[in-house]
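With one protein chain withheld, the remaining protein chains of the complex are depicted in position.
Up next is subunit A:
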Amino acid sequence: MSVFKCRGGISGEMPSNKSVSDAPITQFVSCRILKDHRLQWEDLWVREGKILNPEKLFFDEEGFADHKVDCGNKIIAPGFIDVQINGGYGIDFSQASGDIRRGVAQVAKKILEHGVTSFCPTLVTSPPDIYHKVIPELRVQDGGPEGAGILGIHLEGPFISEQKRGAHPPKFLRTFKAGGVADLMETYGHLDNVALVTLAPELANSAAAIRELSGRGIVVSLGHSMADLSQAEEAVQNGAIFITHLFNAMLPFHHRDPGIVGLLTSDRIPPGRMVYYGMIADGIHTHPAALRIAHRAHPAGLVLVTDAVTAMGLPPGQHSLGQQQIDIQGLHAYVAGTTTLSGSIATMDMCVRHFREVSGCTVEAALEAASLHPAQLLGVSNRKGTLEFGTDADFIVLDDTLTVRETYIAGQQVWRK
């Protein structure tokens, strides 16, 4: 059965009373959709870019589908959301060279192939003039055939710990003078279109900054930090709700001071709040056993991120990126001639498959870690990250190996394998 129209053409019959809208309705059949945390044999109905309630359509509007699409018994899941991605395909979001928007658009288009329908372009620690230049160029925007949608910018730095800076350039690290708006504005210039800020809460005066940012609806994330657990808990009391790439760039878990990792099982999280944590599940940045410990301790908070760098998506071999020579071998990107990792180059769908494989979790849990959880983190789960009626029809079709076969944004197919 291929695509066929099932509307009209019946002699003498009046067209359906579609009292709400005349827009065409598409019904995806022969599929298993991720709904209510389970894969269910249900059809998916789409109209005007949103998931449609077919029962309401039937009883309220006496409506029916205009097109049916046979999904060949595959899985339909909400599109993946990547809240930490620094670039890819040779593009570095933190470089202000050339046409910034075009560079981001190039990556946005390519990540459709990985099932990513929304993302947060991430800027690493940079000097103020870079922030002032780049931030205004990266607006929140809907996705479409041109590429995945932008939910907001992730500012990773510069208010981070020197000892845990990782690959961030040391001379652009900053501290808070008073911690309030003034510090933030002086550094970043604008906070519109910013969705997340990663900072180290042990920096003096961080509390005011955390409260200021959370008050504006910006997710405050703890990372690149030397904080102990009580400092981390205080940050959460002030509004922080995320941990940037758990385990990496923070103190290791210690049984007498669990550090930031201890937030996963902390009993001092304000009621009604949840702490989410990013995990780079590329099999390299986190040992599978550590991934399993985190997942088992706090499964609902796990958010898969790629933290992909410029080299992601490039073919194996040597590449010249900015001032660096990178050597790509399989899923490893090394500084050429060394065994020093130069960032993550796994794609989001690879992370989902790897997470499922090493944690032994269900397919549903793996898919939700890359869709529902990031949407909940960003406070957009009423329109993204789920297949609930009325939400945006951003979804992907996968086979049972969790390989992405088709990507849809607003109900329109924007990529197919």
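We adopt the following convention: contacts are C-beta pairs under 8 Å (C-beta built on N, C-alpha and C of every residue); 3 or more make two chains touch, one makes a residue touch a chain; residues count from 1.
Please note the rule applied: contacts and distances are computed from a predicted model.
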The complex has one chain missing from view, so what does its UniProt entry call it, picking from "Glucosamine-6-phosphate isomerase", "Centromere protein M", "aldehyde dehydrogenase (NAD(+))" or "N-alpha-acetyltransferase 35, NatC auxiliary subunit"?
"Glucosamine-6-phosphate isomerase"
Options A:Phe64, A:Tyr89, A:Phe172 or A:Tyr334, residue touching the unrepresented chain
A:Phe64
Footprint of the hidden chain on subunit A, which residues?
6, 10-13, 16-17, 43, 54-56, 58-59, 61-64
